[in-house]
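Of the protein chains in this complex, one is absent; all others appear in place.
The chains carry the letters A, B, C, D and E, assigned in the order they are written, with residues numbered from 1 in each.
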Amino acid sequence: MERQDNRKATELRPIKITPGYITHPEGSVLIEMGQTKVICNASIEDRVPPFMRGQGKGWITAEYAMLPRATEQRNIRESSKGKVSGRTMEIQRLIGRALRSVVDLSKIGERTIWIDCDVIQADGGTRTASITGAYVAMVMALHQLVEKKVIKELPVIDFLAAISVGVLSDGQEVLDLNYQEDSTAAVDMNIVMTGKGEFVELQGTGEEATFNAQQLQAMLSLGEKGIHTLISQQKDTLGSITDLVH
Amino acid sequence: MERQDNRKATELRPIKITPGYITHPEGSVLIEMGQTKVICNASIEDRVPPFMRGQGKGWITAEYAMLPRATEQRNIRESSKGKVSGRTMEIQRLIGRALRSVVDLSKIGERTIWIDCDVIQADGGTRTASITGAYVAMVMALHQLVEKKVIKELPVIDFLAAISVGVLSDGQEVLDLNYQEDSTAAVDMNIVMTGKGEFVELQGTGEEATFNAQQLQAMLSLGEKGIHTLISQQKDTLGSITDLVH
Amino acid sequence: MERQDNRKATELRPIKITPGYITHPEGSVLIEMGQTKVICNASIEDRVPPFMRGQGKGWITAEYAMLPRATEQRNIRESSKGKVSGRTMEIQRLIGRALRSVVDLSKIGERTIWIDCDVIQADGGTRTASITGAYVAMVMALHQLVEKKVIKELPVIDFLAAISVGVLSDGQEVLDLNYQEDSTAAVDMNIVMTGKGEFVELQGTGEEATFNAQQLQAMLSLGEKGIHTLISQQKDTLGSITDLVH
Amino acid sequence: MERQDNRKATELRPIKITPGYITHPEGSVLIEMGQTKVICNASIEDRVPPFMRGQGKGWITAEYAMLPRATEQRNIRESSKGKVSGRTMEIQRLIGRALRSVVDLSKIGERTIWIDCDVIQADGGTRTASITGAYVAMVMALHQLVEKKVIKELPVIDFLAAISVGVLSDGQEVLDLNYQEDSTAAVDMNIVMTGKGEFVELQGTGEEATFNAQQLQAMLSLGEKGIHTLISQQKDTLGSITDLVH
Amino acid sequence: MERQDNRKATELRPIKITPGYITHPEGSVLIEMGQTKVICNASIEDRVPPFMRGQGKGWITAEYAMLPRATEQRNIRESSKGKVSGRTMEIQRLIGRALRSVVDLSKIGERTIWIDCDVIQADGGTRTASITGAYVAMVMALHQLVEKKVIKELPVIDFLAAISVGVLSDGQEVLDLNYQEDSTAAVDMNIVMTGKGEFVELQGTGEEATFNAQQLQAMLSLGEKGIHTLISQQKDTLGSITDLVH
Partner (left out) sequence: MERQDNRKATELRPIKITPGYITHPEGSVLIEMGQTKVICNASIEDRVPPFMRGQGKGWITAEYAMLPRATEQRNIRESSKGKVSGRTMEIQRLIGRALRSVVDLSKIGERTIWIDCDVIQADGGTRTASITGAYVAMVMALHQLVEKKVIKELPVIDFLAAISVGVLSDGQEVLDLNYQEDSTAAVDMNIVMTGKGEFVELQGTGEEATFNAQQLQAMLSLGEKGIHTLISQQKDTLGSITDLVH
């Protein structure tokens, strides 16, 4: 059975990663996965948050937001509401945690890497696209520190990408759900995986539904393939920096 | 190898569920898992939030909090800070989502079930204990609606419990981590599962570490056994109401 | 005339003070006055708020909250509202002020004693029960400092308890109002008194009513007797520590 | 012994009540008690807060604030802090409660009387001056409703004023403390009393001190005399309206 | 004397307006003025804010924000701070006011046009670029209403653009200041002008400096020329819609 946008169950949407999209940040990309578009900027700050001070280690933290009209219906700005939603906080925590898992924080000194993921257009999968794009922006920013001889070597120990998989309401397991699929799916799972194929995060949710062990395996298998393709794309974007990741 | 509190890797901490702990709520339990103690109250409100109105269906929503001194170090109250933390929001959303997966919301009319999980003493696993206890409080509250003939039958389609599993820093997979284990674990996973053994939520996180497919299987297997024991305990607490769940 | 719960006008509800209710805090009690139940925790912090720094003296501050379903109707959490109500602030300020009146703050060094009073079940008189219970938790925490030889002697100069008195709508003066009485009383007065029988706080309010000098005397007399009983109970709970208060 | 400003223990500071101080409000006075100056405005709104709707009764509510430089040291504006302090909330609740005790709310229809007490210069006793001044502004506003034939008669059943009394650090009981006295007093008590000499509120606080029954009587006696003088002054200001209060 | 980026005093930076930049909004452009880049989206909502209801007229309101790393130094998100800065509010009010001056609000029914200006890269002149870009997005959104026959004709009575002018520290009057010029200028003026050459807003500020009548005239003259060029560019972008503006 074909999907609404003619993709196969195992097929990703077209991916495009544009490096250097914004001028000021130390690392910046625009990542596009189909109609989903996220600006991922990485900024270096020469200090760490209070709870990390004096340990000689660095920190990575992320913020995520959507433009009000990234979506079909306009959303109220979180700055106008005066608070950040639970969904936003979950995503921010996820992005930061994922990126920290592939960086040796003891090698960047007492510095914070701020990751800003701003969704300018949304069509499902914004949190996984954010992680995949943010990884590239972060590596670019860290590489700049190497270039400037602030740190000796790139402290990135593996590649990292994220993708969504799910079970549609008809029981079909699919890769990379767009908004329409996501909003009607029975099960939704986000997988964050390294270049070596190890899990960093696994978040599966039955949306007023449940899933069994067999469906779990089918989803994990789809996800693994998607991650593989995404990491190829990251390597293309990073070019010669790719070899410094180890 | 034995665990710090002499448990086996496959062993839960002592569980105690005290029904009717607080007088006013429609459903109320104190759940204790070792030193972790959570008051779970379920309240029925005769209306639904704005986004649900006019659909003839009900809603279940959860709030979670800790007393400031539930922990070793005193925490600042979220009411004093004027905002709820990202961690709290994640847990609240998880509890609500999990409970909604086993209730037929179309059978409770336009009512909201408010779940309040208040941790009075914390020693790891507070979010999973909250789900396990909240399930019992919720069934009690819904059963009261049946008793009062407000609804015809108990709209609960399955049992539901949650447990944490993880990989310790020495590579050992264990069930039901206490605070000390949790704070040094390499991998931490929360599993929410139904009585039929289907997954509702699966949230695995490598804490500055990763995990492979084999470790994932080992953790899922441990979790399944733990859930089984917890659901037995829930049935003991609910007594004759148990048979009304289907 | 008898009261709704068969008590005499001069009769307190059954009192129970459970020491060591929560494990982590330096001092902890559950105080029950009839159906009113409050967890009172005392925590020691090794610094004082900014306005007290450099004076070589300590500070005592209190926070008060109710679980949302401590009451007949569920209340919205203050953390969700993002602000603390006027009522809560009044009570917090009262508890702190009352406790400070019987402690020699110059003898505890630059330390803060945080008092947390969390009402898990409410049936009137929560602020006075909080003071009576918090006093015991505070003395336990201070005694621990003595035991650990951090301070030389218990810096507590007197006992301290609190009780409500009031005038019912039928003109009867009564001791220790429960919720039903309190909500229909013409006059409501809270008395905080020391072991020597001196006033620390006196807060009398005509609720859309007034009271004359004679009624005031009757209420004060009732209150004094109630305080006497409460302090006996505190002494029983504190056991041998009792003699160190002077 | 004489007081720092040469007053006797039983002597009020000079009182001045200027009616019609601000043009727009339905009732407005500037009250001065020595160097303490408060603008008290009363506004009529043709609806009541949600919790009062449909009862056919009115409501009286008060807000209190200080200009940042009403005091010797500049205070941060509560609007800049984004929240109202506990002290402000206590005072606001007190003023509203006090005024409601002398108005027959069932006779003003579903209307709210907003009382705004803005301290433009502070020298102690701002909350009691606010009550005394607000009473006059409120009566003026209610009288305007009578004049406009919106209500039939003045629904004010008695006069009402407030004063502070206290015990100085040398043990002397005094009336109407200025800021210097107040900040060093051992005991501070605010009395709100009606024209008939009945208590509406009694709030006595030992400031790191206590007081006995005899001191209480001495303070009450001083307070009663002060209230008597204040009510005379209110009557002078209200002129012919005075006779409509009953 | 030449400017730091080799422009003449009377020269604008390169302008580019990309229509349809984001898919979902009714009107959307990316406007670039040199290195300043702003996404301007216009959304139609089928209701007006409370203060406008029942008048049969529409409303236009604007929100403005910067990505945290739009600037050389990363800024804290306003959603994280929980409040919108004074600068942001000023700009939002300015954009809304300016656009309302050229739309006949009585011809759009009870609808709100939400304008979102999100600066993704900043190099001076972001508020004026926002107005110039927002005008185009707004006209596109209103034109869509005409196309859908929701309204009869385009209710836009004139063109509208904005530009900054200033006096540099060396006394030179210049057009369209970039960030470096703006941050050291003695005088900064924003001009909002219609296609007919009438002023809508004039905001001139001496930055710890002043300006005389002659300098004012020189700046107004520069601004008028800049506005003329910007409006040509708007007409090119709007194509055939241009003729519907009258």
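The rule is simple: a contact is a pair of C-beta atoms (placed from the backbone, for glycine too) under 8 Å apart; a residue touches a chain by one contact, two chains touch by 3 or more.
Just so it is clear, the model here is predicted, and its values are computed rather than measured.
J.: Which displayed chains does the hidden chain touch?
T.: Computed over the complete complex, the missing chain touches D, E.
J.: Which residue among D:Ile39, D:Val139, D:Leu154 or D:Val192 touches the omitted chain?
T.: D:Ile39
J.: Among D:Ser79, D:Gln214 or D:Ser240, exactly one should touch the missing chain; which is it?
T.: D:Ser79
J.: In the full complex, which residues of chain D touch the absent chain?
T.: 22-25, 28, 35, 39, 41, 43, 45, 63, 65, 67-72, 74, 77-84, 88, 114, 116, 118, 120-121
J.: Just checking the interface: what residues of chain E touch the absent partner chain?
T.: 83, 85-87, 89-90, 92-93, 97, 100-101, 105, 189, 194, 196-213, 216, 220
We adopt the following convention: only the chains that are shown with their structure count from here on.
J.: Mind listing the chains that sit against chain C and also against chain D?
T.: In this structure, no chain contacts chain D and also chain C.
J.: Where does the C-D interface recur among A-B, A-E or B-C, taking recurrence as more than half of the contact pairs being identical by residue number?
T.: Looking at which residue pairs coincide with C-D, the repeat is A-B.
J.: Enter the angle, 0 to 180° in steps of 5, of the rotation superposing CA atoms of chain D on those of chain E.
T.: Between chain D and chain E, the superposition angle is 120 degrees.
J.: In whole angstrom, how far does the Cα centroid of chain B sit from the Cα centroid of chain C?
T.: 33
J.: For chain B versus chain E, what separation do you get between their C-alpha means, in angstrom?
T.: About 51 Å separates the centre of chain B from that of chain E.
J.: Give the residues of chain B that touch two or more other chains, as numbers and ranges in rising order.
T.: Touching at least two other chains: 82-83.
J.: What graph shape do the protein chains here make by touch: line, ring, star, complete or other?
T.: Topology of touching chains reads as a line.
J.: Which two-chain combinations touch?
T.: Those chain pairs satisfying the definition are A-B, A-E, B-C, C-D.
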